[in-house]
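Removed: one protein chain of the complex. Kept in place: all other protein chains.
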Amino acid sequence: MAGLEDLRRAIGEIPLVDHHVHGVLVRDLPRWEFEEALTESDRPVPAWTTRFDSQLGFAVLRHCAPVLGLDPHPEPDAYLARRAELGAEETGRRLLAAAGVGRFLVETGYRADELLGPSGMSALTGRPADEIVRLEAVAERVAAEGVGAAAFAAAFEAALWERSRTARGLKTVAAYRCGLDFDPAPPSPGEVTAAAGRWLRRVERTGGTRLDDPVLVRHLIWTGVGRGLPLQFHTGYGDPDLDLRRADPLLLRGFVELAEPRGIPLLLLHCYPFHRGAGFLAQAYPHVFFDVGLGVHHTGARAAAVVAESLELAPFAKILFSSDACGPAELHHLGALLWRRAMTRVLGGFVTEGEWSAEQAVRVATMIGAENARRVYGLGDGGSDGAGDGPDGGAA
Amino acid sequence: MAGLEDLRRAIGEIPLVDHHVHGVLVRDLPRWEFEEALTESDRPVPAWTTRFDSQLGFAVLRHCAPVLGLDPHPEPDAYLARRAELGAEETGRRLLAAAGVGRFLVETGYRADELLGPSGMSALTGRPADEIVRLEAVAERVAAEGVGAAAFAAAFEAALWERSRTARGLKTVAAYRCGLDFDPAPPSPGEVTAAAGRWLRRVERTGGTRLDDPVLVRHLIWTGVGRGLPLQFHTGYGDPDLDLRRADPLLLRGFVELAEPRGIPLLLLHCYPFHRGAGFLAQAYPHVFFDVGLGVHHTGARAAAVVAESLELAPFAKILFSSDACGPAELHHLGALLWRRAMTRVLGGFVTEGEWSAEQAVRVATMIGAENARRVYGLGDGGSDGAGDGPDGGAA
Partner (left out) sequence: MAGLEDLRRAIGEIPLVDHHVHGVLVRDLPRWEFEEALTESDRPVPAWTTRFDSQLGFAVLRHCAPVLGLDPHPEPDAYLARRAELGAEETGRRLLAAAGVGRFLVETGYRADELLGPSGMSALTGRPADEIVRLEAVAERVAAEGVGAAAFAAAFEAALWERSRTARGLKTVAAYRCGLDFDPAPPSPGEVTAAAGRWLRRVERTGGTRLDDPVLVRHLIWTGVGRGLPLQFHTGYGDPDLDLRRADPLLLRGFVELAEPRGIPLLLLHCYPFHRGAGFLAQAYPHVFFDVGLGVHHTGARAAAVVAESLELAPFAKILFSSDACGPAELHHLGALLWRRAMTRVLGGFVTEGEWSAEQAVRVATMIGAENARRVYGLGDGGSDGAGDGPDGGAA
């Protein structure tokens, strides 16, 4: 069917806005370190297995190998040898160019010392890259620099305003720190000071700044709401630091309703395996958006199934694309490539089965891949033709 | 494959029993009001989007347009212009006739002042329509008409018996009012009187009759059990008034077991995205039945996936068809049409893959589409040939 080939091409040319991504790690990686990037587990790889034996590992060998000039499905050692031969920077440049992402919103609160930041991502790709600021990282920096409990709230607010001057959005990892079943109401100033006192004493005593007190997490979130930028929530699947049951986005209902009058977009990230619940929230509440990033490249050959499930209850204007890639550029490549393949397969199926027109399919893919993010984050006019905003947003 | 075409035709001719539906709204609708009917959200449509940009919206344009004489996939304005030209009544008549529903069980406890009741549905379609009585609506009417706390239980019982004289079943919206995690045991008379007192004082003070006290909701349900009619539960997805986590049908386990000796059928409605759990309950307990209504038309091109997931653990005699359509006749049409398309695709797949015979597929579709409801609600003999019960049950 010619229409499907057209659809494949049109989806292939969308200048994606990756609205939640981490930087590329531009450094040659020994095999063990590359393998550790292929999983959310923080445990060492057991001797009796390899992390290449996973959907993500197979996808690297299938889809990244040709970008580096190899046939699909090489042995892992052959792949890594070729990667080393090209060097991490050339590998990254090739994989990113082939991904065709038109714009990056880079979350900088994780491994900021070794991953590329927005300017580095922009230099590597020739595409604009803006910042998403992680609330907890700002607060932990405030603590590391020294502050008293009574001054914490003001110091955090000042630091957040300063750090987010040019940012496009904020992000919270409450799901990791206290679970999404937190009390949705803002804590009182007295509660915040008391909680800050407990936390800062622990920071002083142990040297570790990790912020996981639920009162403080809530305070960060509500301060973030006051900042007025779109607010991203990690939800669903992640590393074992997280109790997956407490990362169900449906737990955010109380907060979603309390925040609704403030008028800022709330973006539920990843969501797997709770993406159907996220679709419900996106239908029910005008300010709720979601994506199935992370799950797309981690499920590899099953990505189309996950993407299909995200296209049920949610209005099409409420679904976004993200990769949540972090580290090796393979993840950035696969986040985009597997999303395009999945959308082509799923929307192509709708067209073949006589449910959608091909025009509708292209329009919805463009909304999800780029336009919705442009509107939510105010990234330019993003016309419905899928063209980028200005000289830097064209398709790869 | 000829067999699949036969299967499509056979499923197309089943005189469906829509065992949970609301009335048609026979009134011309401005665009904003039509759009609001395309979502479970009770929020206004944001200016930057249209509710036509959803699976349900696309399904209206694809499948309802031809019934009104348009090509598939018109622009929304063209669709609504044609709808206005025909008028709401002719539109409703055409869409309902093409749906081929043989019998309606109409839930009358929601917007009863503006939606057609059973007699109106029967007049519009030429098919029999019976009533499902909503417990909470009966109790709220008792409160509105004035009653003392001590007399409430008796007054409610009398009103329920009177209102349900010819009804086929009862319905509870406990999921909206207190969540399905209610204490499963019947409350004591003293508890009921005390709770009624609190509620009736609030009714008097505020004028609002909404009943959401868990003690009273439990009392209504157990009084409903005593009435001896099949009892429907809203479960799963609905409007934002509902905490979806507390609408998981698995939460009803305690009640299901306490009610089992009473021998009345319990019908879990909608269930999305918890329909697999509902399938487990339907396998485990002889008196539990379920459907995936509402989710079928709201997921549009994905309806086959939802229907397929409902065909896993549940015995085929325990699954029913419903649309849960409410308002514009497009929803009634799509509830039936998309279910037929989904069943054809899913069961046709089972046949093509060599798992089922074509005869089994037709038989199971007929059970789910009509016969199971006939048996549960006592609607006539409903032979296995799928013929209707008497002159009014033939295929459309």
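Letters A and B name the chains as they come in the text, with residue numbers starting at 1 for each one.
The rule is simple: a residue touches a chain if its C-beta (ideal position, glycine included) is under 8 Å from a C-beta of that chain, and two chains touch if they have at least 3 such contacts.
The structure presented is a predicted model; accordingly, all values stated were derived computationally and were not measured.
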{"item": "Residue among B:199, B:255 or B:280 touching the omitted chain", "value": "B:280"}
{"item": "Option touching the unshown chain, where B:94, B:141 or B:375 are the choices", "value": "B:375"}
{"item": "Chain not shown: contacting residue from B:37, B:84 or B:250", "value": "B:250"}
{"item": "Touch residues of chain B, complete complex, unshown partner", "value": "248, 250-251, 253, 257, 276-277, 280, 283-286, 308-309, 311-317, 350, 353-357, 359-360, 364, 367, 375"}
{"item": "Residues belonging to chain A that touch the chain removed from view", "value": "39-41, 43-44, 46, 48-49, 51, 53-55, 58-59, 62, 72-73, 237, 239-240, 243-245, 272-273, 295, 298-302, 305-306, 345"}
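What we mean here is this: only the chains that are shown with their structure count from here on.
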{"item": "Averaged-CA centre spacing for the pair chain B and chain A, given as whole angstrom", "value": "38"}
